[in-house]
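Only one protein chain is missing; all other protein chains are in place.
Chain lettering (A and B) follows the sequence in which the chains are written, and residue indices restart at 1 in each chain.
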Amino acid sequence: MIQTVEEFKTLVETVKATSGYKDPIAFGICRVDVSQLDNDKVLQATYPVINWKENFGSAAVFIDALSKCGVEIDNAQSEVSVNITYDFVKHAMDSFNPYLPEAMGDAHRNVQVIIQLFQLLLDDGMKEGEFRLVFLFEDAACVSVEATYLKLYALSLAKAELRSLNLNGAFGALPNVAWHGNTPIDLDYLRVNEIELKLRNEYPEIDFVDKFPRFLQHVIPADNTRILDASKVRFGAQIHAGTTVMPGASYINFNAGTTGSVMVEGRISSSAIVGAGSDVGGGASILGVLSGTDGNPISVGENTLLGANSTCGIPLGDACIIDAGLAVLEGTKFNISSDELSKINEVNPGHSISGNIFKGKDLSSLNGLHFRQDSLTGIMSVRRSTREIKLNADLH
Amino acid sequence: MIQTVEEFKTLVETVKATSGYKDPIAFGICRVDVSQLDNDKVLQATYPVINWKENFGSAAVFIDALSKCGVEIDNAQSEVSVNITYDFVKHAMDSFNPYLPEAMGDAHRNVQVIIQLFQLLLDDGMKEGEFRLVFLFEDAACVSVEATYLKLYALSLAKAELRSLNLNGAFGALPNVAWHGNTPIDLDYLRVNEIELKLRNEYPEIDFVDKFPRFLQHVIPADNTRILDASKVRFGAQIHAGTTVMPGASYINFNAGTTGSVMVEGRISSSAIVGAGSDVGGGASILGVLSGTDGNPISVGENTLLGANSTCGIPLGDACIIDAGLAVLEGTKFNISSDELSKINEVNPGHSISGNIFKGKDLSSLNGLHFRQDSLTGIMSVRRSTREIKLNADLH
Partner (left out) sequence: MIQTVEEFKTLVETVKATSGYKDPIAFGICRVDVSQLDNDKVLQATYPVINWKENFGSAAVFIDALSKCGVEIDNAQSEVSVNITYDFVKHAMDSFNPYLPEAMGDAHRNVQVIIQLFQLLLDDGMKEGEFRLVFLFEDAACVSVEATYLKLYALSLAKAELRSLNLNGAFGALPNVAWHGNTPIDLDYLRVNEIELKLRNEYPEIDFVDKFPRFLQHVIPADNTRILDASKVRFGAQIHAGTTVMPGASYINFNAGTTGSVMVEGRISSSAIVGAGSDVGGGASILGVLSGTDGNPISVGENTLLGANSTCGIPLGDACIIDAGLAVLEGTKFNISSDELSKINEVNPGHSISGNIFKGKDLSSLNGLHFRQDSLTGIMSVRRSTREIKLNADLH
């Protein structure tokens, strides 16, 4: 058993000096839910703590503990998932020994996981395969459920930037399941037992059917974040503190979200990002890459307003306004008077545009644009916006 | 007790040869939930198995078992609901005897129901009226809760085509109740017990208040179907395998739905039907017959796109596009150039239209239409659409 911090450091250095040793990109210990019909089919992985390009000492301790249990992991694989045993936990406890007394609150979260696992094993024993140690050595396409969840956690906990991870294969890796609260249920289990469950009044309440869980099943939001309906934010979304998600027509998909306080009453589709102080109005739609656009992800800048029921199909800069009901797509043409054009160029140094008719695409990412339609002629135009959106401080 | 399949067949033939015997349109055994205040007020009927124009042998066995219990049903009524007794179950078991060993999985589902009921009665006894055998002899207006549910099951299980059933009287037949998970609660029960329930912290969580339950309370979707929020699909909707229902602004009412893989991010109102490969964009509205239209149900064809926040008030053919934000109603006028008109007529053999201004109504159900608005003039027009919508295979 390691007795001092010095000894601990020496242990870590020794492990890391092992030939072929490699720091993982990410790692963590998760509890997995398996199919009610098949113990080998993982349906969900729940991580109390994830490590993302950090805490490499804990990773070394874990790899060492595995090794002491006779398990050598193959770090040439992009992802590795290993069943946790009592022996592994005991070895990790022994190595973390100097940190046990101070492992609480925000300190030594990996140590806390080991302590809790140890207590849990003493109390209840352990189903084989219920707890797993997962490493990511390369950001390659997703293969296992456990590694896919590790990436989704990194996004939702803002440890990785939106759009920065390789999520190819995620739809293939995650099984489609029925969700009863936090519990995933194999659809085949329902089929096999439908008659008995229904007659005995034990058919479970199904909240939704999807490959992804909901954000609030895995992530605790900041004190000033509000999500008025859990169904509105998919796990893998990133919700910055101060964001409010209303329950009307809003939705935030995975790998999409906010990077500051934002009022969300509309749709932030997959890969779309909205900046601080912006307001996605009731029913407003930001097109995503999964369906409806040609693959260019959309960023919306700061203090920008997407009016109620507007549609945003191009990236927007700061302090823009799309009027209620308007659709601004890549191919939509807009008039800009020479007067307004010079005002727009003024607030967009280095992005001078010229002409009087512009496609939406040509106006991508510019600041200070106000998209409008003249109701007496039907002509759509862009002017320099005359106000920045300010959110109501009470709501964020 | 029937010993052989031969004997079983003879029994069925004998029963069916009885004078006045009539095959039912549909039948099934359900468990009913009654009011917490009144045992005679049915709030919900849950069928583990329904039979729709099929399995007439099982119907004959059931009618025979009732008869042996002294219950003669009146098949001149459009619907019949009879309480199930221990004796009935025993008689049905005796008749199904040759099939008992092989009744599992998809085989002999009615026999499985009887076996489970028998076991349940042995285990727990039975509340009188908890289980009922329901027959539909005519597709007349709905009278009982049990028969209304039988029809809604037929629609949601795709045993009957959308719009093919007589649902008159459904709103009258179904009581409006508070739903706690799968359990309907009489609103009066809450009123009578409000003080006690609230003070004792036993007031139930109410998920919704409606006459209809949700689709996922009664139906197990296909493995490649996703419904990201159970509230979004009413029981009685039909959701074809491969359909994805997003949680933003979407909704699918009863007697409405999809007939192929469809991306649903908007509203499919009562009686509306959407074809394979189509995309109902974020916030798009298809008008329904219950409110807002003049009663013509809307079908949307295949590979058609309703853009984000568009409104569709006319039937559409295949490969159509309504641009984001546009409202296409029966009375909306559209310009069509002669060039585009001939292209449109080309893909709509047998539906030649002529002129240059068309009302939405005149364009009903045509293929290959692209509805758009010129943003530099405000003029709405229709062109031949230049692409078919293709869904992202990952999502369906």
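Rule of thumb we're sticking to: contacts are C-beta pairs under 8 Å (C-beta built on N, C-alpha and C of every residue); 3 or more make two chains touch, one makes a residue touch a chain.
Just so we're clear, the structure is a prediction, and the values are computed from it rather than from any experiment.
In the complete assembly, the contact with the undisplayed chain comes from B:377, out of B:36, B:364, B:377 or B:392. Touching the missing chain, out of A:34, A:65 or A:113, is residue A:113.
Checked against the full complex, the one of B:9, B:53, B:127 or B:198 touching the unshown chain is B:198. In the full complex, subunit B touches the omitted chain through residues 171-172, 176, 178, 187, 190-192, 194-196, 198-201, 203, 205-211, 231-232, 234, 248-251, 267, 269, 283, 285, 287, 290-292, 309-311, 313, 325-327, 329, 332-335, 357, 373, 377-380. Think of the hidden chain as still there; on subunit A it touches residues 31, 46-49, 105, 109, 112-113, 116-117, 120, 131, 181-182, 216-217, 220-221, 223-231, 246-249, 263, 265, 279, 281-283, 307-309, 323-326, 373, 375-379, 391-392, 394-395.
To be clear about the criterion, only the chains that are shown with their structure count from here on.
Note on chain placement: the centre of subunit A and the centre of subunit B lie 35 Å apart, centres being C-alpha means.
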